[in-house]
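Missing here is one protein chain; the remaining ones are kept as they sit in the complex.
Right, subunit A next:
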């Protein structure tokens, strides 16, 4: 057990990577055990409005008389899972498209990359808005699916260029000689070899998913029954929190988003730096 923990710890390279891991663990604990940690139940209304931070309300209350700290803790769960799950969906699509395009070459690569170039021009947020606003009802699951299915373009490109350089390597040639099928070479040989690049990408798309969720919620396209960092900020803005000096309603959600994404970016950077040091230049 102790050995395993130590191996996990060392998997995150550098001071940056370790700092990132600590930040991430903090949010994971809150996301998983938030229900027990939160001082008051979710969406509980009944305190005085606009209370500044105090012993009973560490982050004060909002205009509805909700405890901001409790809302933050429940919001962590939403933002966390949207980020992780949308990030995973993005990664699966991005890796598949990237490896297939990079390995197969020819017209398959040409057409896939044309599609990617095309969609890179059209702003993703605008596409997400039109999808989300025409959906009969928005739930957290649809947010995850919409973000996950639209964010893989850069990743697809990056994985493709990495796959192209792997294709030249001796082990791919050897695998071909042995008579391995194409999909076996792609997903059993190349995939494990580019894992660090995939991980670094995964980290990036997860932060983007968290930011996208915040943006969509801010536009009023989130799950109206749920609470996330984005919806807290949307409510704060809609209820003129600035004019009521309610900084305790504005600062925490933004800082939470920032630190959460910051943790991921640090980890990604650490992984890439180590990969570059080991393998020479890696394109991202």
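Methods note: contacts are C-beta pairs under 8 Å (C-beta built on N, C-alpha and C of every residue); 3 or more make two chains touch, one makes a residue touch a chain; residues count from 1.
Just so we're on the same page, contacts and distances are computed from a predicted model.
*Asks:* According to its UniProt record, what is the protein name of the omitted chain, chosen from "Peptide ABC transporter permease", "Cytochrome bo(3) ubiquinol oxidase subunit 3", "Inner-membrane translocator" or "NADH-quinone oxidoreductase subunit L"?
*Replies:* Record says "Peptide ABC transporter permease".
*Asks:* Of the residues listed, A:92, A:125, A:174 or A:277, which one is in contact with the missing chain?
*Replies:* Of these options, the touching residue for the absent chain is A:125.
*Asks:* For the chain not shown, which residue from A:11, A:164, A:191 or A:219 touches it across the whole complex?
*Replies:* Candidates A:11, A:164, A:191 or A:219; residue touching the omitted chain: A:219.
*Asks:* One chain is left out of this view; which of A:106, A:136 or A:179 touches it in the full complex?
*Replies:* Checking the options A:106, A:136 or A:179, the one contacting the hidden chain is A:136.
*Asks:* Which residues does subunit A use to touch the chain missing from this display?
*Replies:* 117-118, 120-127, 129-131, 133-136, 207, 211, 214-215, 218-221, 230, 233, 236-237, 242-243, 247, 250-251, 253-254, 257-262, 264-266, 269
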